[in-house]
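What you see is the complex with one protein chain gone and the rest in place.
To keep things simple, chains are lettered A, B and C as they appear, and every chain counts its residues starting from 1.
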């Protein structure tokens, strides 16, 4: 949240919506300030916070040392930030009344199938999305995406995993999405959660007209502008954790 | 501006500041909505607007075709957006009372010399800066920066210019800034204005503590983390246009 | 061929082998000097030549202008040279008596299955291969490979094809081979022939011990170090042209 007291406003909003709400004291999650946990109307656990501890930007002698400027110590690919999460929901139009109308996210792109929204990508910043809602049988998580600095980092993800013996963790890609223009690879973490490593999406004003994909166009060139055929396992999702302490 | 009526609020603010202000009707600048022109207290001509025509995102048959997805027609390097402008001012601390205190820009990084601000980088988004103010004898423009999608585009800028016979237009670089972490090259347009082509800067919260460079550190590794020595012409700036119709 | 009179020696060799041989006068193939056409003992049509016209290296005024230094005029990805051809043969061990023993190619890598050579990669330069012979039901061509200058050109191949409406011509990839270490993508030309666009292979002395892959290792990580699963169409090959004028 941009301002500390956004938490109060959000708590009130969610109480009005009649969904489970709880406050989380500062420090319960490492580095994170006070937070608000909710179950969204479309069934997803979400935690809002304002304060997050920053990575150090000075060295031991007090001189500036930006965190990315230690490449001589790094072996991996450095994600720059968490880019978005892609969620499955039962009724995307219903989800939009929450994300777009209540939380005032802006739709960047969407696609319609059989007269109803099939999927929508929403954001509170000029990038393509913070959250995607995609029609399925109910709430689940498809992937969380990390933004990297250049296309080479996407390929390097595959090289690193294969070299270290984790080739089977590469889920799908590399390829390019039509929607968002992102260049991507999907990998699985050790618990089986899907992570997207991507970059290359655009910046566009929040009040620009949402981009509409007809279903056939989306199916042909929106989901994937080019890429290998996706494997059946790419349709698997992570179920909502029923024991999340709300 | 984020909202259309920000123009009115800004007009009132600048009238209070006693600087020249004028409204510009929609369409006088191609694709741009109604605007507000001012001379800032630190002497720079600035134009504010809310509406800007968007590039087309559909093809002739109404199907989505994002503007960057015509690489088979492109020969150059595609800038993604105007990243920032770097201005010279007489007294950066005075400039901050305008940019930071009145316009509520957030300082990402700054450096202090002889007890006063020597330079500051400010932004209204999570990137490193929209505007920089750097101490000099008076107002002038050092460069305008375009953001490109990957490091290869920075080198390709030099290849393209040299191949097309414009090698002399390469002003300085490539190299990397310590401040902002951006990877850059500077070129001159045909009128002699300096353009920066860069990418690689970070995202950081607007309310994060500004990063402070001691002068000696900035002079050694802030301006340039690594790069060739800069030529004398890199200190040249573009003077403020006295005939700008305000 | 390195020397012009290698053609005579090769003609004599192939007559001794009892395979069809014919001479082709200079100029019948554009830019190519006198040549020798043969049908190899493993059934492939091959043409040997010494002289090939060079691309111009001077501009109209006689100043050096290397061919790759016109990026301002290029839109595609510039292949640097034809890297290799990958052929199917009935009996790779028999093929080796020709390529290795008669033509003195050096094996860089090979794999053995059921006690016999399954595939071998051979070269007359320090790269990984000019020719590969892979066991199948008989002679055919799997692909011809073009060498490009950097990994970005491999991905750009996919972007260019998809942007220009030829996404269906992308056959397989991008991915990395374990054998040769090459980073690749396979595409189909308009006639359906498979082309590989690749780079990243190594340089190794011609008299270095050939690298041996046990079949299981090759099957797991040699053919593909990492990549998507290959589609069934990737097993298709181009049959030998029976009407080639020999």
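Methods note: a residue touches a chain if its C-beta (ideal position, glycine included) is under 8 Å from a C-beta of that chain, and two chains touch if they have at least 3 such contacts.
Note that this is a predicted model, so its numbers are computed, not measured.
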item: Of B:1, B:46, B:85 or B:170, the one touching the omitted chain in the full complex; value: B:170
item: Residue of A:16, A:71, A:137 or A:243 in touch with the missing chain, whole complex considered; value: A:71
item: Residue of B:27, B:62, B:192 or B:228 touching the missing chain in the full complex; value: B:228
item: Where the unshown chain meets subunit C, residue by residue; value: 2, 52, 54, 57, 62-64, 66, 68-69, 80-81, 109, 125-126, 149-152, 178-179, 181, 200, 202-206, 208-209, 211-214, 217, 221-222, 225
item: Residues belonging to subunit B that touch the chain removed from view; value: 151-152, 155, 158-159, 161-162, 167, 170, 172-176, 183, 221, 225-229, 231
item: Touch residues of subunit A, complete complex, unshown partner; value: 69-76, 150, 152, 156, 159-160, 162-164
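The criterion applied here is as follows: only the chains that are shown with their structure count from here on.
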item: Whole-Å separation of chain centres (CA-atom averages), subunit B against subunit C; value: 49
item: Geometric centre distance via CA averages, subunit C-subunit A, whole Å; value: 42
item: Chain centre separation (subunit A, subunit B; CA means) in Å; value: 29
item: Subunit A: positions in contact with at least two other chains; value: 151-152, 221, 225
